[in-house]
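Structure incoming, see below.
Just one protein chain is left out here, and the rest sit where they should.
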Amino acid sequence: MPITRRGTLALPALALAAGPAAAQGAPVKVGVLLPLTGNAASAGNSARAAIELATELVNTPHPELASMPLMATAGLPNLGGRKLEAVFADNQGNPSVGQNQALRLITQERVVGLTNGYQSSVALTASAVAERYGIPYVNGESVATNLTERGFKWFFRTTPIGPDIARVYLDFIEEQQKQGRPVGKIAIVHENTEYGTSIADTIAKEAEARGRQIGLRIAYSANSADVSPQVLQMKDAQPDVAIFISYTSDAILYMRTMRAQGYKPPILIGDDSGFSDDSFIQTVGDISQGVINRSAFDASRPGSNSNKINALYKAKTGREMDDTTARMMQGYLVMADAINRAGSTDPAKIQAALRATDLKPDQLMIGYRGVRFNEKGQNVLASALLVQLRGKEYVSVWPEDQASAPLELPFKGWS
Amino acid sequence: MAMTASRGAWGRGVAVLGVLAVLALAALLPFALQDVFHQRIAALVLLAAISASAWNLIGGYAGQVSIGHAVFFGVGAYSALLGYTLFEWPPIAGAPFGILISLVFATIIGLPTFRLRGHYFSMATIAAAELVRILVVNWPLVGGAVGLMGPAVPRSTLDLSFTSPRPYYWTFLGTLTALLLVTHWMSRSRMGFYLRAIKGQERAARSLGVPVQRYKYYALLLSAGFTSLAGSLYALMVGFVDPDSGFGILISVRMVIITALGGVGTLFGPLAGAVILVPLEEWTNATFGGAGTGITYVVYGFVIMLISRFAPGGLAELWRRLQAAGRRHAA
Amino acid sequence: MILAQLVLNGLLVGAVYALFSSGLTLIWGMMNVVNFAHGDFVMLAMYVAFFAATLLGWGPAAFVPVAAMALFLLGVLVYLMLVRHVMRGPMLAQILSTFGLALVLRYAALWAFSANFVSLPEDLTGQVVTLGGLRFEPSRVLAGIAALLVTLGLHLLLTRTALGSRLLAVAEDRTAAMLVGIRPDPMQALAWGIGAACTGIAGGLIALFFYVAPSVGESLVLIAFVVVCLGGFGSVPGALVAGLAIGVIESLSAFWVGAAFKDVVVYALFLGALWFRPQGLLGKA
Partner (left out) sequence: MLLEARGIVKAFGSFRAVDGADFHLAEGEIVGLIGPNGAGKSTFFNCLAGELQPTSGRILFRGRDITRAPPEAHARLGLARTWQVPAVFEEMTVRENVMVGAFLRHGHRQEAMRRADEMLAFTGLSPLAASRAGSLGTPARKRLEIARALATEPELLLLDEALAGLTPAEVQAAIELVRRIHARGITLVIVEHVMEVILTLAQRAVVFHQGRVIAEGAPRAVVEDPAVIEAYLGHSLRRRSARA
């Protein structure tokens, strides 16, 4: 079986050649598992570009981003300036392939750590391999709660998870109620794979704990060709708040269908994913004005790390960076920082460095309150904020102390 | 056959010895492969060969092209992990239940659909499998959309959870050997002849006293049972299953593709198909996957197209052609 | 009112299913070849429409015929280079080859156009019309009318023209057709071309109100298989009836049973229908 490394090396090698020749020793390899083909290929390829960008930023001096670790210097200073290299592997959105690729990255590519995975199912199986081989794994984006409930010692996660997200939504809803808006009837519309179902369950549970009812819950299959019955169901039930948990294609269809059926919920919240995809904004942004989105990435404030990173990303790809992509990039950067602080490629030392991680908000490219892992490996400072679509851009609107623009309600949609 | 009885016995002896030698070599292969990733690919080849060989019983020998075999695979995989999730059983303990449930499913699906001919049968099996997949997605007791997890950390050896792919390889090799022995025995027995007759000309077969529906059903039972076992073994190794990786239509299609590639209705066709296809998948993914351009599948699809274009009967046809050429050469 | 709207939406979606399936039923029914790449044919047609609309600023009147022509060529090419050689092989060889083709087309598109979702400019897809309290998008009605026209056209072509009877003769019995002087290869290449051209029309029109992405064909193709099978292989009117029926059933069951279960209803009814009519609704026994 002639397994060669040509393909995986080609692009990072280019990135290396661009930087100043300060490299000493071979580059330090980090494995990056992404769904580069299959249903989530769009998300996977966006993340790939972001992680290439991150690698470039680490390997070349970027004084303008000096508040973030590794940005001002070239390479990994504590390892004698060795370069960082991302080795990408396509998990095809398949748990078994994810496991294979994790094994390949560990045993063949000799990566010192693994990151991402995207689908929770892939992160689940791939991290089990990492656990057995004693290789640190930093996941930046998978939200399934059980990932950090398995007693793993090598698994770390930077993203906010279901309960964090549910809290954000309900806090927001309660505040709207205080301001006199009707919020009695909440609808959740969610795609019925693991992502949509688990987030919807968590929101429902949190609502119940606060004595609220979910008036309408609609599960649907993300690859439906038609979503008009669901829209009519909502038009019939007239909820005050509608929370959509959707991928890109269905989010696009929902907006189009709501317009076609002439229905607007007064408050429309999209849970990240589909609604934050740049493709969503490009295709149906004009008819989705004022849609609220959960996000941790707010590029709207000039001078912020997020803003600068987004500009660099846009220069590279021509697209806005979305929240999912940003969370994946942040996960990768946390891994890079830990390797540097470990000052070694020894997995156990990197693991120890990860445990000791304590990043402040201004050291991040995303709007978390910081990065610090609990004993389960979950980032306890992960947080999310709400952004709202204005024109072709999401601006942060809630909580108010982090808002760059005022909240505008009700949902405007199309004119 | 012009062969005399003694030469037949001698020939059979040589064949048996040859098979034993190949088996011994196969068992030793993991020692030759030092690389863990290569060992795992070898194990995956065997796993793919098991499910394809199981499919071959009904799809190849009996000519009933089911594109819904993921039902049985998924039932096997889910049973293994459901026993663990609900009762903390070691996953392997769920396998017999998977087989039992698969036999029940085979009865429910097979009896009504066997009346359908050709593409109608194939479509009905797709629909039945999709039906089950959607029901599983929406059924929280079996994990719903989230799927089921095996023991994250092995509790005892009974969990059959190993870091090295070698034990999996040997387990799969044993299962495949058993399956191929059953297939071989079946193909030479009355059942094998009847199935091939059914595949050739159903009406003519009936006129010769072949109870067509009954033998299709036998073949489906055998096929479903082994497919379910393959699913359980998959769950054992991967430690996780969700609706797509258990019941997805691609699981079914892959069994068909591998068998068709190797040679339908032949003993070693599915194995040959798996030996080609699985490393091809892994090689293209390892080589091109990281670039994120989809070239993996372009190459993979192109190879499949080429094989079907130049050898519609699969590798078995190429093999026969080579043999014929060899004979012509010798003569 | 909601019921009427649901049925209307269902009919409009069903018309799309019928349109989407018309080319498939021709190829599948007449040549007994399952084209697993059918969804990807539609996807390519959608990209033709997308690029014609965004780069050249064309309207549907221009890009739909272009998509049809492009797909006609693709169909002929695929027949001559691939299908012709596997047709005489077992049914599995056809599955194998068209599945391989599907992967090549889908991922070549991913390579060339990236995985991002795109869609046609809003001014082409925009308007909504209200009529007697019912709301609909003209682009969908256009697709529905096109579905009827394509179905009618195919049906007339097959039943009323010399070309059609030649096509059918080849489909019926290749050898017999050869004996009466019809050369089967050009006929079947033509059938593939026509089938693919219908697919091109479908893709061009669906692009008007649907997103475009390399994976789009995948999400539509299973339902197309069901439509063709339920209608009866090769029965063009059957595909129309089945498409409309499935559209309405989906719409109503999504509303009353739940969107996640609408396919359960469709598949269950499909299996039930096959139980009573093993040859499809309008198929010949």
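Order of writing sets the chain letters: A, B and C. Residues in each chain are counted from 1.
Here is the rule we go by: a residue touches a chain if its C-beta (ideal position, glycine included) is under 8 Å from a C-beta of that chain, and two chains touch if they have at least 3 such contacts.
Fair warning: this is a prediction, and the values are worked out from it, not measured in the lab.
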Neighbouring displayed chains - absent chain, whole complex: B
Touch criterion as defined above, residue of B:194, B:283 or B:300 at the omitted chain: B:194
Hidden partner chain, touching residue among B:208, B:306 or B:322: B:208
Residue ranges of subunit B at the interface with the undisplayed chain: 1, 188-190, 193-194, 196-197, 199-201, 203-212, 265
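Here is the rule we use: only the chains that are shown with their structure count from here on.
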Winner on C-beta contact pairs when A-C is weighed against B-C: B-C
Gap in Å, rounded to a whole number, between the CA centres of subunit C and subunit A: 37
Distance from the mean Cα position of subunit C to that of subunit B, given in whole angstrom: 32
Interface hub residues of subunit B, defined as touching at least two other chains: 134, 137-138, 293-294, 296-297
Touching two or more other chains - residues of subunit C: 107, 110, 115, 214, 260, 263
Partner subunit B, residues of subunit A touching it in the complex: 1-4, 6-8, 10-11, 34, 36-37, 41, 44-45, 48, 87-90, 92, 94-97, 99-101, 103-104, 107-108, 120-121, 124-125, 128, 131-133, 144, 146, 150-152, 192-194, 196-198, 219, 221
Subunit A-touching residues of subunit C, taken from the complex the two chains share: 2, 5-6, 9, 13, 16-17, 107, 110, 114-119, 122, 125, 128, 130, 135-137, 209-211, 213-216, 218-220, 223, 247, 250-252, 254-255, 258-260, 262-263
Contact footprint of subunit C on subunit A as seen in their complex: 37-39, 41-42, 44-45, 192, 218-221, 223-230, 232-233, 235-236, 248-249, 252-253, 256, 259-262, 277-280, 282-284, 286-287, 319
